[in-house]
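Removed: one protein chain of the complex. Kept in place: all other protein chains.
Going in written order, the chains are labelled A, B, C and D, and every chain counts its residues from 1.
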């Protein structure tokens, strides 16, 4: 997530420069076709371009609103996880033996860790592998790229070895947490009220995890993505051929069609590209939910409360990008 | 649900080729009417076409947003079911005799099975029987088409024979599950707190089932569907007759009206067709909620926790389509 | 609720034929004014018509989305009621004497009955009394039109006579149900946990009833309805006078203005009329929440579980309309 | 809230006649400027007017949807309050001495009374003091205008004298209700389960009260209101100067610009004025949540259950306006 003042226009233009290049070349082609003999005067009727432009705006608005909803839901899930984690740690510290509390809280942190590694795994539809994003990614750093789930878990949970073999370590850890609570309850070491509260918190962990999984496992519907991409492409491709006619009456001014089409086409393409890059809020894009940072902050908070001494450092935003 | 990178344009065009053919024929007709004697120069005023275009965009946007809401709600219901199932299995394993726990969890899986078969039954308004979808369906595989509820239930629940006779086996199974919990509670084999938690989870199963039923049993309002379809049809039919006049000034260029009208008409028709194919999220379309896969994954997860050995395989996405 | 494949265009056109007639007459008037001497050449500027068209689309989109929200909320309330009813019946059967359970469940069915009769009562703003809807209503059947609350209640609840005298029998029945639960609890015949669960379910009945009442008692805001109706009327009335000028350049083609204006005007009017007919989801329109059917299905389900023999039949959809 | 069939057009036109007068005068000015010497032929370019028109539609749509959300939330809060009140009365009657129950229920009604008086107090941004609304208000009657909180409370709660002195009597009453429940619980006169239920209901009263306060105390954001008002004013002021040019080609027909501009300008102004009058759902406008009526109906219902004899009458809608 970009947490600086704003993207700079240059930075943004660099990121989306492929659209710019495409539009410049197309505009030159449009002028060439218009000016050069074989089909001199060729241009597309501007009225059709306008109609497409309105539709593209509406469709892009629709997409952006849906996609932002996914992103906002990811943030909500992690906000909820933060609240839940604090409550859970409070109960553990308040009603369990310090040693037991430490194990329980460490397992909770292990769950957070496994969850965030799970959410970082690449999916076929994610845009992280697009060239613009690979380039931009050099400007910041994703924790999960340079660390290793097994190693992180080993520090936290005794059952790490078993857990990290499975396909879904985060589910396994929650299941083990439940077993631990159940055992404490059966042993009578937890007042029933506290057990019930812990159960509610665990339920919340399951719910938020299912929510994150839902966003992670189900792309923004591909059928909408393709219609929307085709419309944008169509509009931007037709644009210079329509613009060229509008400027042609200005004599030499026809060359103004190049910057003009480019600027406009670039903005509409950016509208779509921005939507595309927001649609998968956990992949590690510059616009994504900063799950590494949120989990690290929670880890620091919980371990400080446990009075531990070896506490990891907060993750700073690099070049304004929190991850 | 399509879980690949994206639909390919060719694939998409094949799926919606009926619109393309319709637009090509209509465009040729428009040119013929424009060029040939009896009513030479016939064209529709473009301004009207533009106004219709704006309305079609708005109406399609409205429809797509409503229809995507149905689909998203289907996904939410199943995400919630996943979280509930995990909690339920945890309590059963933690507080019941292994044999009892196994019966309870198997009955829960039986419920999932009955639910997914129920959600796959065809409804009059579903679009699975449209030719484009029948063709496309050959590319992937729907589990419920080749298996049988009775057989699947027989493997899971002792009461299978009775249950699968009824009209709503999924409701019957939940009702039997409730009876089993009640009996355990009355027999004092469940701590009251646990009974209360199981009750909440059962309530959640009822709620999510009622939610899925609501989406399954009530189509996207037919009165909106028809207004929207008529508007799109009207716009696309008028389009070539309006375009032809715009291109007529270009001499030979009038033939450009054919690809042009076709491309634009095809996109607007696709906008509507895509909405139509998203509106029933459980019928088994390429864009639907992958309920077979979600249930299968849950079954694997729950049975692994029970330590069973004969566990079904995960359902892979076929040609990028998870079902 | 229409639960067939789709409305047929002819059927829809019949329903909205008053708009068609209005548009045809208006178009003929427009041509007459344009062609005949006194104010020959009279036409309205098309640009204004277009601007109104865009506004009408936006306003109609706004209205339809609000109105569909009302309808969707009605469906949600009844889906929730179904889940609640099943839970409630389960607890009654599991923890009460069979005789008591039967009384409680019958009273619950009596509540459903009183609720649906209450929701069917006519309100001043409902569109059931419009001629188009009266005509269309002959094609299907509304249970509450031919049956009688008193008679239905008499079959179900011992207190029927007292209850059906009051102004709000559904509230009275819920209140008596609460008293019955309280009495059982005070008498120690219900475990506290079960009493608490029954209380939650009763709360849910109260909530869903208040939600349905809210939709029933408060129309789609009349101030929005009138602005929207005026805009549509204005646009459709101006339309032929604008279209006539566009077509006038085509010589004999001017007569094309008639079908053209009619088709377009009809679609915009339908957009509004469809919204109007969706806005009151309980009055018994062809597009409304099928509350009779939902309640009947629940009654069948609950009485079958009670092992009763005289069970009413399901209500089939008539001509594709479930009520 | 208008609960009749519909506003009549004449009634609506009277209410918004100031816009009509403004538009007529402006149109005459536009014609004068166009026809009379000094700057003969003066007109604004219509294309700019159209662009503003589209923007105004979008901005008005945005405003109306936000404002309707406020109104709908007000209705939801009171629907929830109705459900809660019924539950609360049920518990009081079921588990307290009749005398105590009566005091508790009367205090609840006192709270409803204090709440509705609080919500009727005027706020600087409310539109009740606009001339159009003052005039229209003569057609109906707001209970709180002619009654007095102190007097009404005196009939209901023993602590009335103390309470009505404070700044927020409704908060004070809820606080006293909580104390009463706590005292009953500490005295062992309430089973713990019932106490917990009463606590939940009290929590709900607090929540709904906070929700109403939020709507009452925070206007529709003034910064949006002013941008929206400026856009509408700008558009409507430019409109006749644009329309005059369109009609000027019709010779004598130029005078048609007057009714035409007036009609259109009036509708756009109404769109905004209607939004403005809906934005504060508790002030007592013709479109507001009928809180007096809802509270009165609840009072009648609860006191009838208590078997009281002196019960107030329901509040009828006057001229179709429920308040």
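The rule is short, and it goes like this: a contact is a pair of C-beta atoms (placed from the backbone, for glycine too) under 8 Å apart; a residue touches a chain by one contact, two chains touch by 3 or more.
None of the values given here were measured: they were computed from a predicted structure.
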Among A:27, A:278 or A:323, choose the residue that contacts the chain missing from this document, as touch is defined above. A:278
Which candidate, D:30, D:52 or D:239, sits in contact with the chain we can't see? D:52
Omitted-chain contact residue, chosen from A:34, A:220 or A:247: A:247
From the list D:134, D:226 or D:318, pick the residue that touches the absent chain. D:226
Contacts of subunit D with the missing chain: which residues? 39, 41-42, 44-45, 47-48, 50-52, 54-55, 58-59, 61-62, 66, 123-125, 168, 171, 174-175, 178-179, 182-183, 185-186, 192, 195-196, 199, 202-203, 206-207, 209-211, 213-214, 217-219, 221-227, 229-231, 234
When the complex is taken as a whole, what residues of subunit A touch the one chain not shown? 1-7, 9, 12, 46, 49-50, 53-54, 57-58, 61, 64-65, 68, 71, 75-76, 79-80, 82-83, 86-87, 90-91, 93-95, 191, 193, 196-197, 243, 246-247, 250, 253, 260, 263-264, 267-268, 270-271, 274, 277-278, 286-287, 301, 305, 320
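Operating definition for what follows: only the chains that are shown with their structure count from here on.
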For copies subunit B and subunit C, work out whether under half or over half of the interface numbers are shared, and give different or same accordingly. different
Field rot_deg for pair subunit A/subunit D, CA superposition, rounded to the nearest 5 degrees, holds 145
State, to the nearest whole Å, the distance from the C-alpha centre of subunit C to the C-alpha centre of subunit D. 25
How far is the middle of subunit A from the middle of subunit C, if each middle is the mean of its Cα atoms, in Å? 40
Of all residues in subunit D, the ones touching two or more other chains: none
Dump the list of chain pairs that touch, please. A-B, B-C, C-D
